[in-house]
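What you see is the complex with one protein chain gone and the rest in place.
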Amino acid sequence: MTRKTDTQITWKTFSEGLWANNPVFVMLLGMCPTLAVTNSAINALAMGLATTFVLLASGLLVSLLARYIPKQVRIATYIVIIATFVTMIDYIIQAISLDLYNALGAFIQLIVVNCIILGRAEAYASKHRPAKAVLNALGMGAGFTLALLCLGLVREILGSGSVFGVDLFGPAFQPWVIMTLPPGGFLVLGAWLLLFDWFRLRRQQKETVTGGQSDVA
Amino acid sequence: MNEAQQAMQPPRASSTLMMIVLNGIAMLAGFLVVMTSQLTAPRIAENQRIAIEQAVSKVIPGATRHREFHLGKDGLRSEPGADTTTIYAGYDDQDHLLGVAARAAAQGYADMIYLLYGYDPTCQCIRGIKVLKFAETPGLGDKITHDAAFQSNFDALDARLAPDGQGLAHAIAKVKHGTKQHDWEIDAISGATISSTAVGKALNQSAQALLPQLLPHLQELRATEKRP
Amino acid sequence: MGLLQQLRRGSFRHGIHPPANKQVTAAQPIRRLAFAERLVIPLGQHIGRPSRALVRKGQEVVRGQPIAAADGFVSVPIHAPATGRIHDIRLMPTARGELSESIVLDVYKADTQEVRWREPVAAPNTLTPEQIVQAVQAIGMVGLGGAAFPSHVKLSPPDDKPVDTLVVNGCECEPYLSCDHRVMLERPRDLIRGIELAMRAAGVERAIIGIEDNKLDAVAVLQDALRDNPCIRARAVETKYPQGSEKMLIKSLTGQEVPAGGLPADIGIIVNNVGTLAAIGRLLPRGEGLTERVVTVTGPGVARPGNYIVPLGTPIGFVLQQVGHQGTHTDFVLGGPMMGPSVSDLRTPITKGTSGLLVLNDSEVLKETRRIWPCIKCGQCVSACPMHLNPAQLGQLAVKREFTRMADEYHLNDCFECGCCAYTCPSNIPLVQHFRVAKAYNREHAA
Amino acid sequence: MSKPTIELRATPHIHAPHDVVKIMRNVVFASLPMAAWSIWSYGLSALLLMLAVVASCLLTERLFNRHNNTLGDWSTSITGILLFLTLPPGFPAWMGMLAGFIAIGMGKVMFGGLGMNVFNPALIGRAFVQAAFPVAITTWIPAFFEGRFTRLIPSTLTPPFTIPPETAAWSQQVAVDAFTGATPLAVQKFDHVAAPALHLLTGTTAGSLGEGSALIILACGLYLALRRILDWRIPLAVMAGTWPSAELFHWIDPGVYPDGLFMLLSGGLMPGAWFMATDMVGSPVTPRGVVIYGLLIGIVTVVIRLFGGLTEGVMYAILLGNAATPPDR
Partner (left out) sequence: MSPDSLTFIFLNTVLANNFVLAMFLGLCPFLGVSGRLDTAIPMGIATTFVMLVSSVCAYAINQVLVAFDIEFLRLISYIAIIASAVQLVEMGLKKYSPSLFRSLGIFLPLITTNCAILGVALFQTFRDYDFSQSLVYAFGAGVGFTLAIALMAGLREKLELSQLPSVTQGAALSLMLGGMLSLTFMGFAGLGGGHG
């Protein structure tokens, strides 16, 4: 395991996870919590923050300890570390609000298996200095939270007519119940991805000025 | 993922350093977890208590405090046992027993519906329900939590025991919307018949089983009245 | 295609019912067409090795004289279709699409054009099977049904595959064509003689003539002629394309199935077209070579449609001139509309395998210029395919150029390009074309 | 003789007379009697809803498919009409238009348009609004209400994005005697009273716009089957899956479970079997596959109707059938 020598901390260290390698929109990781708990913005935010906390704490610890952890038990150790922080945040959320805890359900505990966290610990934190690891984890967490919010906001606005529980349109509004149901999760994320793909294609088409090739065969 | 596989294999290089590190991490993990659980335990217990108190005061109108009991075949206990049911006795400021709250559950439209209901021994009726946990459809099934007309079913839902004391005189049952005639019937929410049925079913099942067991011990609950 | 019907008449499953369009030509007797000034005789008219030219540029030949010799067993000689002078031996366009080595013959206008060259033969009923096979090759016989496979090869089955049945293919299932029909009506004696010769050659006891039930008059004529011949039977089968395909016909007549990728000989059957056998019956006893054939010239674009005896090598341009044709958008088809190739060059000659010349003009051609839609998975092609393939899936795979998957998983090679699928496809997908491309690609990449 | 253009063509040189456009046009024609019956039963509101849904489908197709003209193939109109027929009368027009948008946009164009979709577009549209607006889609209006040709059902013209007004009281007020707003399936499921077959055949019961008269549906379906436009095996297999399984449960407990005939004639089974399960794009191509597909739809329908939370299961059964249609063979 070669420790990266460049210690330069750049904006990219942080922003990578925010956009270019957004864990949800680009890497399609951690799909389960992404879809399961985003039926309201507050749940999305809570889940995002909880995950960020675990990312951050485990990233820091892994980065600190990486050089002492034998190769053979690396992953097992990471899992134990992650599980520890997840258990902590699980209790913390219970202490903050039972309602929130009930809304997020088992998905807090399922952060343990969220591929983002193990992936980051393994691919980044173990190879970088603590400061960098923390910053990168922060970026990833922010990117994850941002993506969850994107979903949570759409689903809450359409599904309940509110944002963070604040009623937007008054009592006449007809909520789109589907948005709070499972299919809504799939469809909203699918729609976001479609939108991004569409923008990307448009940009590409503008860049390479080819004959107006039609999308639909 | 391949490394996961590798990592699980018995360590080849068994160095003392490795043992130290592993033990260290395990200890650190244990420490962190125990610490958190210790630190948060009081808050969590308080949260739970508040939640229960709120629920109890909703289903037993007027109750300001409650005590938890565990009802088993051999009577009331203060510690839960293998076959006990948890009940909450609700008291007013003067420590008069106002009613007893218990949990009930039945399969609803999407998943189980969990309820707390309050039984008033004076009128021998159910005085209120609170839905604790459910996954019914917003706009339809979730009306059981807030639909005023539906909730009014439980202002005084007849739960008298049959003369032999072995069950309810009249089974609690939901009827089609707008056809309620008796005090022991629940007027279903139109468009959410299934959720309404589930509520009825849960209450009936729980009351049929619990009340015959509970009533002989009412005195004991009252006996605690004078105690602070 | 009720089950009852199938039991009564014998048939196969799937297939299609295109309009037959045979009435006009089937009702008229066979006529003779004049000789063109110049005939083009490709050396490769049959399946197998092309013949070897025996003549030189400038040489005079008489009608019936061999002008090319068989090159090996799976090959046949070619006889001069007319008396005249060899103009040249060069590459000429043919129905197969590519240019191929052909003998170009200038016809003597003034000649009576009688057959002037015959091989002396013994009385047919004294010939041994080997001698018949030899004679069949010597007269240059190939399958006239379309495939142009040398007939003597079929008649000499290998020892390890004994045959017991001769199936005579009188279905003529392609729309528009009626040459076999007329041959059966007008030359039943020749046909029966040919069948008997073929049976002796191949050593089979039994022959069945299968005729689609839209030609019951032919069935009647043959049954009448066969009254005292218990070994040969004429039977009607359902009118349905591609009843004439040998596998389908065998299924309809005998109920047997030719194994996938196998030949009829694998189940003891040989199949010959009625035209082929009638020609054998007529030519072999006289020792005459195959110099002409009956061709159905028809289609909406033809002024005087009918069945014509056409000297081999006659350019289609000449035929069309004789019968008259009209139309501003024309599709010239050699053979029937389901399987015959389009030709664009009017110099293309009629060859041994040409059973028809079909002229489709504006009304038909423009109708075919239809929009191609995506496959709507209607399954029409699946219920049409006589080989029980899944053309829809094959077609979609072809678009994605998954050619090897087509062959490996979807039996592409069982497809014999009958065109039923493309005929029925409501989306007008050129399925057969896709399959040809795929097969060609696979052949190329097989090595 | 002027020199003709010689066309070189691939075999076969002739083609069957049908094509996609003709097939689709015929389906449109065959579905019009059902639409007409629904308009006869529910009046102006039905007409308006139909126009809104079809227009929304066509506009969506146009919006996403600007490059090649795909409106001419009628298939979009079929989607629109069939979608309309699955909606309840009095369904707000804006919700209908949303359903049309989803049906074409998500159910069809997203997959590449005609022939490429894997699910039945109309049913995707329906399933979406069913999950989005469960109240509106289970609000029934009695058929043949008074003055249906002069006034609209109050919920039809609900302003976009708002909750439609309650129609229960209004329904009672205008209902002709003997016509109630509860669907036969709901009445059966919750009260165990099966509507007589005659009422179901002639369509004097409440329900979705297209499930009125089983007789008309049957006639339209038969017309298409006889013209070989739809695969007759599919509706037969669907019914062959429905009837025996329903009879089985009826035999087990006649008091709770209805008989097979009721199952066949009630709800959306008839239009589903004849018009929606038969959409070839989502159904298998081989005869054997088609039979399995049909049986699956029939059985799943019965299971959902008898044991599920919903009164009707045809739509979900067909979508499941679409999903289970294997990729080949």
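Chains: A, B, C and D, in written order; residue numbering restarts at 1 for each.
Throughout what follows, a residue touches a chain if its C-beta (ideal position, glycine included) is under 8 Å from a C-beta of that chain, and two chains touch if they have at least 3 such contacts.
It should be emphasised that the depicted structure is a prediction, and the values quoted were computed from it without experimental measurement.
Q: Name every displayed chain that the left-out chain is in contact with.
A: A, B, C, D
Q: Kindly state which of the options B:Ala51, B:Ala110 or B:Leu132 is in contact with the chain not pictured.
A: Spelled out, the listed residue whose C-beta touches the missing chain is B:Ala110.
Q: Out of A:Ile9, A:Leu49 or A:Ala76, which residue would touch the omitted chain in the full complex?
A: Once the missing chain is taken into account, the touching residue is A:Ala76.
Q: May I ask which residue of D:Phe119, D:Phe262, D:Phe275 or D:Tyr293 touches the chain that does not appear here?
A: D:Phe119
Q: Tell me, which residues in subunit D touch the chain that this view leaves out?
A: Residues in contact with the chain left out: 106-107, 109-112, 116, 118-119, 124, 127-128, 130-131, 189-190, 192, 256, 300, 303-304, 307-310, 313, 315-317, 319-320, 323-328.
Q: Since one chain has been left out of the picture, which residues of subunit A touch it in the full complex?
A: Its contact residues with the unshown chain are 28-29, 31-33, 35-36, 76, 79-80, 83-84, 86-87, 90-91, 106, 109-110, 112-115, 118, 178, 181-187, 189-191, 193-194, 197-198, 201, 215-217.
Q: Go through subunit C and note every residue touching the omitted chain.
A: Considering the whole complex, subunit C reaches the absent chain at 374, 393, 396-397, 399-400.
In the analysis below, only the chains that are shown with their structure count from here on.
Q: So, what's the distance in Å between the C-alpha centres of subunit B and subunit A?
A: Whole-Å distance between the two chain centres: 34.
Q: Could you grab the centroid distance between subunit B and subunit C? Build each centroid from C-alpha atoms only and quote it in angstrom.
A: That gives a centre separation of 86 Å.
Q: Could you list which residues of subunit A touch at least two other chains?
A: 177, 181, 217
Q: Listing for subunit D: what residues touch at least two other chains?
A: Only 112-113, 134 qualify.
Q: For the complex, which residues does subunit B have touching subunit D?
A: 109-110, 137, 139-140, 176, 190-191, 193-194
Q: For subunit B, which residues are in contact with subunit A within the complex?
A: Of all residues in subunit B, those touching subunit A are 3-4, 6-9, 11-13, 15, 17-18, 21-22, 25-26, 28-29, 32-33, 36-37, 40, 43-44, 47-48, 51, 133, 137-139.
Q: Would you pull the subunit A residues touching subunit B in the complex into a rising list?
A: 65, 68-77, 80-81, 83-85, 87-88, 91-92, 94-95, 97-98, 102, 122, 159-160, 175, 177, 180-181
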